[in-house]
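All protein chains but one are shown in place.
Here the chain labels run A, B and C in written order, and each chain numbers its own residues starting at 1.
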Amino acid sequence: MTTAIQVRKLTMVQAVTDALKTMLQEDESVIVLGEDVGKNGGVFRATEGLFDQFGEERVIDTPLAESGIVGTSIGLAINGFRPIAEMQFLGFIYPAFNQLMTHATRMRQRTMGRYTVPMVIRAPYGAGVKAPEIHSDSVEALFTQIPGLKVVIPSNAYDAKGLLIASIEDPDPVLFLEPMRSYRSFRTEVPEEKYTVELGKASYQKKGNDVTVLTWGAMVPDTMKAVEDFEKQQSASCEVIDLRTLYPLDKETIQESVEKTGRVVIVHEAPATGGMNAEIISVINDAAFFYLKAPVQKVTGFDTPVPVYSLEKEYLPSREKIIHAINQALSY
Amino acid sequence: MTTAIQVRKLTMVQAVTDALKTMLQEDESVIVLGEDVGKNGGVFRATEGLFDQFGEERVIDTPLAESGIVGTSIGLAINGFRPIAEMQFLGFIYPAFNQLMTHATRMRQRTMGRYTVPMVIRAPYGAGVKAPEIHSDSVEALFTQIPGLKVVIPSNAYDAKGLLIASIEDPDPVLFLEPMRSYRSFRTEVPEEKYTVELGKASYQKKGNDVTVLTWGAMVPDTMKAVEDFEKQQSASCEVIDLRTLYPLDKETIQESVEKTGRVVIVHEAPATGGMNAEIISVINDAAFFYLKAPVQKVTGFDTPVPVYSLEKEYLPSREKIIHAINQALSY
Amino acid sequence: MNMLEKFPITQYISEEGKTVHSEATDITADLVKLFYEKMLRARMMDKKCVNLQRQGRIGTYVPYEGQEAAQVGSALAVEKGDWMFPTYRDHAATMTFGHSLRNLLLYWVGRIEGGIPPEGKNIFPPAVPIASQLLHATGVAWAEKKKKTDRVSLVYFGDGATSEGDFHEGLNFASVFKVPVVFFNQNNGYAISVPMEKQMNSKTIAQKGLAYEIPSIRIDGNDIVAVYLETKKAVERARNGEGPTLIEAVTWRYGAHTTADDPSKYRDQAESDQRRTTGDPLLRLEKYMKNEGLWDEEWVTTMENKITNEINTALEEMQNYPDPSIDDVFENVFEKPTWTLDEQLKQHRSIKRGQMS
Partner (left out) sequence: MNMLEKFPITQYISEEGKTVHSEATDITADLVKLFYEKMLRARMMDKKCVNLQRQGRIGTYVPYEGQEAAQVGSALAVEKGDWMFPTYRDHAATMTFGHSLRNLLLYWVGRIEGGIPPEGKNIFPPAVPIASQLLHATGVAWAEKKKKTDRVSLVYFGDGATSEGDFHEGLNFASVFKVPVVFFNQNNGYAISVPMEKQMNSKTIAQKGLAYEIPSIRIDGNDIVAVYLETKKAVERARNGEGPTLIEAVTWRYGAHTTADDPSKYRDQAESDQRRTTGDPLLRLEKYMKNEGLWDEEWVTTMENKITNEINTALEEMQNYPDPSIDDVFENVFEKPTWTLDEQLKQHRSIKRGQMS
């Protein structure tokens, strides 16, 4: 007897809800908490319906205090639960920085494994949806340098569900960033059943031979479109890789591709300085230095705060900039 | 008539006090605030004597609350003062992360210059003094990716005074990190009078031809010693550069040196991933790619929390590791 | 200790528009008319913005309808030279204190200029990270104290904001250093979808002042006379060097948290609408004015016309405002841009101009 796998076309935010529901159903210890995640179903509807289905003991509206949310989640995680804490926007995680930096990520080490913190912090992030100030920060690199934290970013609904479930099942803290610009902009097929996408593994969006383009999150569809346009005009072919996990990076995949192409473009929306581009270049320096034919090209945000929304289009990596960078990489 | 410049041999922490005193004397708007900075003179004696000399209106013991210290300093700075806020250790700045990230560094931009935040945050940092947990964090790279913030680290008493005065006079927020391992470990000559060391400029510790070694803070004397040992045994010569300001990096000096040597070693005590090594490699990628003869070598901490002190020596870059890295850089 | 008894809701004018407090008579007829005019102006502006948002002419908007008395009454209680610290919802306060309507509209189309007050008006850009502004208000007021002026800070925040650590640290610093700041809480019952009962276990916000020995009062935030007179007292205390005050103004927002929010998800909107007929701040003042013989339909119509014109002019100015420029972003990170910014701007411009190398 074979069972047909049920598949639906979901948006990314629906896939997030689906993952949460799957895990709430499967594992009694999973709880969801945060500001407005309960009755209201989250400001982006990511937790829609969960409060009604699982009740207020498992889907919890908390007071408005991020340090409180992360700090109590640490206690809950150590004492048998798997909390999934929502930060309403990534730009509001900063008050919780101390709890994340000095406790969530150090407890296993401080107690040699006696106490562990299997928690997930979810947060929508990134610019491009005309949100107010602070709502559009893209500071993923801040977190990749916190020892003890994994950082995961899906770019589509399928990955969102599989990566989120893998994050929830991970025995250690995971920061799960959801590119809000991609929340509803397109759908992908998502199996109804439970599945995981392994953390730490990048995915080829497109194979190619001449330039490696590394990106993640909302930049993936943008990059794919720019690459398509580029390839229509030029004979060179691009390999596009969605990194998906930013800590730990998938060094093997990066290395494999760079050894083949010798040319690299990195696309991200965070500021240039200290952004992930630097860490990726550093990994390439270690792993594939002698294969590089040209300096790595970067398409990033500026070393400015993300501007208010009338200017966010100028801030975000554009089609032109991506194509320009690919051309640059090929020009050496 | 000539006036002889008075010069004294000071430790770095004395030079810090001297800079604070100089500026408190010169500029009525300068105030010093933080935990135990007043009557007690600071847990490292960095503010010794200032409370007695300038009184409690200018040298202020605050409640134990870092967000409170930075948040009120923002208000003080906008309304005419030049607050110098002390974080007792860098590892205790995290509760203030939100104020630093979303306000101190954005206010000028949010108001197109109407409100500005000329403040300095001082913090001792780094491992190697057998301090308890969290006291030894070296997370400078976290801050170099905050748009709107300069990050400065002196490695000796002369620079400490000059850079701190320059930081206080800077019209924008500066994070001034003091390597506590170097607070009292050696003395340098420090003029009694006021002087500044320009922010954003690296300093050559030693000229050389074959390898560029980039470092800062407490790693500068360690690196110099390792290089000395190395040069005794090998014919190659090293150029050692103290970067001093980590944002903005002194690209010109880095470029100049790398164009000459083609080989680079970076020494820092922060964790490898996301540490400043990545950003420096990224700058080299942009500025001197074709001059590089070997992958950049890194001597860094691990991707672990700074361990408790029985293991900190293993964590910190050692003489052996520095020499090994120099040899590696030369081996290609 | 029953906190509801210890902190009763102080009223000066009842919902029927009757004087219920002896000091209410200190209010002159001119002042009453000023109250009404400023509240009317605030409400008309709010309605306009909600409409503009529906038409897609401005972005997501944060309405304050229902909270006019709290915002206008308190804003009228401070003087030029004092400092105001609004949140994203306190435009009735800032426009009353002298903010430019054009800039407010610019704010809602995502323009930096929207955060900038007119010259001579000490207004901070709206604080978005909840409760962070309490510390700025405390710091700014502390600076005034150090400078030995008699200026004060007036800072707005919601019921939800009381849960953040910065609320606590702000009140503690203000209390320890006895700085001239008025903490003006608008308790509108909700932080987005979270009702006060889930936000805290205390029945009042005023009682939180007890932790810091900060004098606190709970007032009817829809009674502009109460708001004005009690804020004035707090401001006077601050000016006289008597330190901070915490005011809990109990109020209500009729509408959604923002135009992107659907309040029916978490509360009965019919009940909320019902309040328009009972607790409304403008209606109450209207009743009071009628009771006192101060109501004049013609005057109201004149006002409405004047305000309509003012808003339309501001809207026009907003629409004709020069295009935003990314240069403003680059130029205002530091006083002097770093090489990183210079290079990034240069590259950005070069690609925009299509001058690819």
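Basically, a contact is a pair of C-beta atoms (placed from the backbone, for glycine too) under 8 Å apart; a residue touches a chain by one contact, two chains touch by 3 or more.
Everything numeric in this text was worked out from a predicted model, so none of it was measured.
Participant: Which chains here would be touched by the one that got left out?
Facilitator: The undisplayed chain, in the complete complex, is in contact with A, B, C.
Participant: Touching the left-out chain: which of C:176, C:260, C:283 or C:303?
Facilitator: Going through C:176, C:260, C:283 or C:303 one by one, C:176 is the residue touching the chain not shown.
Participant: Among A:72, A:223 or A:261, which residue is in touch with the absent chain?
Facilitator: Residue touching the chain left out of view: A:72.
Participant: Since one chain has been left out of the picture, which residues of subunit C touch it in the full complex?
Facilitator: 1, 3, 163-169, 172, 175-176, 178, 198-203, 207-208, 210-214
Participant: Considering the whole complex, not just the chains shown, which residues of subunit A touch the missing one?
Facilitator: Residue positions of subunit A that touch the missing chain: 31, 57, 62-63, 65, 67-68, 70-81, 95, 98-99, 102-103, 107-116, 147-148, 150, 171-172, 200, 247-248, 251.
Participant: By the contact definition given up top, give the residues of subunit B that touch the hidden chain.
Facilitator: Residues of subunit B in touch with the missing chain: 35-36, 38-41, 43, 61, 63-65, 67-68, 91-92, 94-95, 130-135, 272-273, 302-305, 307-312, 314-315, 318, 320-321, 324, 327-328, 331.
Rule of thumb we're sticking to: only the chains that are shown with their structure count from here on.
Participant: Could you work out which chain's C-alpha centre is the most distant one from the centre of subunit C?
Facilitator: Following the centroid criterion, the farthest chain would be B.
Participant: What is the distance, in whole Å, between the centres of subunit A and subunit C, each centre taken as the mean of its C-alpha atoms?
Facilitator: 36
Participant: By the touch rule stated above, which residues of subunit C touch at least two different other chains?
Facilitator: 112, 115, 128-129, 165-166, 328-329, 333, 338, 340, in rising order.
Participant: Residues of subunit B touching 2+ other chains?
Facilitator: In subunit B, the residues touching two or more other chains are 67, 95, 98, 102, 109-110, 147-148, 247.
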